[in-house]
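Only one protein chain is missing; all other protein chains are in place.
To keep things simple, chains are lettered A and B as they appear, and every chain counts its residues starting from 1.
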Amino acid sequence: MEIRKNAAAGTLESSDVFICVEPYGQLSVQIQSVVQEQYMEAVSNTVFQVLEEFEVKSGKIQVNDRGALDCVIRARMETAIRRGGSR
Amino acid sequence: MSKLVGTLREAVMAAGLKDHMTVSFHHHLRNGDYVLNMVLAEASEMGIRDLTVNASSLFDVHEPIIGHIKNHVVTGLEVNYMGQKVGRAISEGIMEKPVIFRSHGGRAGDMENGSAKVDIAFIAVPCADNMGNMSGKYGPSACGSLGYAFSDAMYADKVVVITDYLVPYPLQDCSIPEGYVDYVVCVDRIGDASRIVSGTTKITRDPVGLRIAWLASQVVKHSGYLKDGFSFQTGAGGASLAVAKYVEEMMEEEKITGSFCMGGITGYLVSMMEKGYFDTILDVQCFDLAAVASIRENKRHREISASRYASPVAKSSAVDSLDVVILGATQADTDFHVNVHTDSNGNIMGGSGGHSDTAQGAKLSIVAAPLIRARLPLITDRVLCKSTPGETIDVIVTQRGIAVNPRNQRLREALVRAGLPVRDIQELKKTAQDIAGVPKEVACKGRTVAKVLYRDGTLLDTIRAKS
Partner (left out) sequence: MMRRTMLFLPGNTPNMLINGDVLGADSIIFDLEDAVAPDEKDAARILVRNTLKYQKSSACETIIRINPLDFGEWKADLEEVIPYKPDLIMPAKTSSAQDIQIIADYMAQIEEQAKIQVGSTGILPLVETVLGVEKAFEIASAHKRVAGLFLGGEDLTADLHCKRTREGQEIFYARSRIVCAARACGLEAYDTPFTDVEDMQGLVKDSQFARSLGFSGKAVISPRHVETVNALFSPAPEEIEYAHEVVEAIQEGKRQGKGAVSLRGKMIDAPIVKRAEQILDMERQMFGGDFH
């Protein structure tokens, strides 16, 4: 998937995650998380796994995590990518 | 004779405030308090240094104390609870000497047995006369019970009463009598009335909180303690209060009359008493206007001091006669130790309050909390701070299961027979991790910033700075 337009998914509610994607020359991923001490690695792994799954090779990805479970992060990532991208 | 002085400065000077002294405050004005900040501002302007502040609780409104600590006006703190703003600063290491954390009962007990000496007690009161007879029940800043101020009045070397509502002598219905008081001063406002007590405290609407509350009430139901003469304490927060609602429904169904309910009192508990579910309310702190009105008007609603509430030094205290208490927690571990001092990252944002007192005194102590809060599991291998020892916790109730302390097999069997979702605590821990993932262990490697004393004065745990 190539990110062709700005898109967002999710919310800033507790247990959710807000994700923004924009077109960009390279892959730039910024992650902040309210549970970074306990789960930063897990959140980061999930974010990169989904990017790989959708073959996103470039784009500015901003992740603002409010303590979302793994399956929720995956869902929001996928939604943002599909909204912003095309094959 | 009159003890009345013109200004707060005069009172502070007359009381003889000097460097290295210990001053004390109660927290009945909660997040609407002006007095603690006013007194410390005076001390700072006077050039006083190295004070120890023994405040039963510090809230976010007391943020200015951070500046006083940085300027060495204040170099020691002894509290039972510390809100997030001040707590964060302490966790970051702004104060050299570790904070001393006690429980409400422990503070009273340590003042009684002399191990916590107070040079000057500054007692903010909503109503007083010129000789220092004082009450929390009257005046525009009425806060209800003055439970935490009794020890200060009785044991401090000097006592200064600060009010914004002076009445002609004698204040007829006084809580703490003039015999303890040295000086009285009247200021414009002792606090922001709207933040001292809330309008009404509402029961939570959060479905998960309600589910946990319902399960906790089922534990009470099958514990064998729910019968005539039943005594009960619960928190004032939304989910804890919901337990009271379910307990009331059970008491109605089985036609049970309880003996007393206790603790931080809200309108909900007042209405339970008025409807006849409890004979008496023992009130160490009022949380809303309904509670304040009730303590003023209903003789079955009794003000009690922190000592009468929970002093481990007195020959007995009310917690010793308590059947059931509902408690909160930020963390619990597989030994049932509970943390209420820090968040999951080790930052101070709480304190025992009456937690360890009631847990030890009550026949049945129930911790009710969500298994996962914003991905963070409740149950860990080791809590970051042991606020209340596991031996005094009987049950941990979450929305996905109930863990019973192995010390209480009889209770465990009763709950299993009742069909409740009883689980091993290790199992609950694993369930949370299956849902949320295994969290990285948080380590606080810095120097000690706080010491947590148990009710009996022994050191329970230490809290360290992050780095």
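The definition used in the following text is that contacts are C-beta pairs under 8 Å (C-beta built on N, C-alpha and C of every residue); 3 or more make two chains touch, one makes a residue touch a chain.
Keep in mind that this is a model prediction, so the values were computed, not measured.
Although one chain is not drawn, its touching partners on chain A can still be listed: residues 9-10, 13-16, 68-72, 74-76, 78-79, 82-83. Against the chain not shown here, chain B presents residues 205, 207-208, 210-211, 214, 399-400, 418-421, 435.
The definition used in the following text is that only the chains that are shown with their structure count from here on.
Put simply, chain B touches chain A in their complex at residues 344-345, 373-376, 435-437, 439-440, 442. Every residue of chain A that touches chain B in the complex is listed here, in rising order: 14-15, 34-35, 37-42, 66-70.
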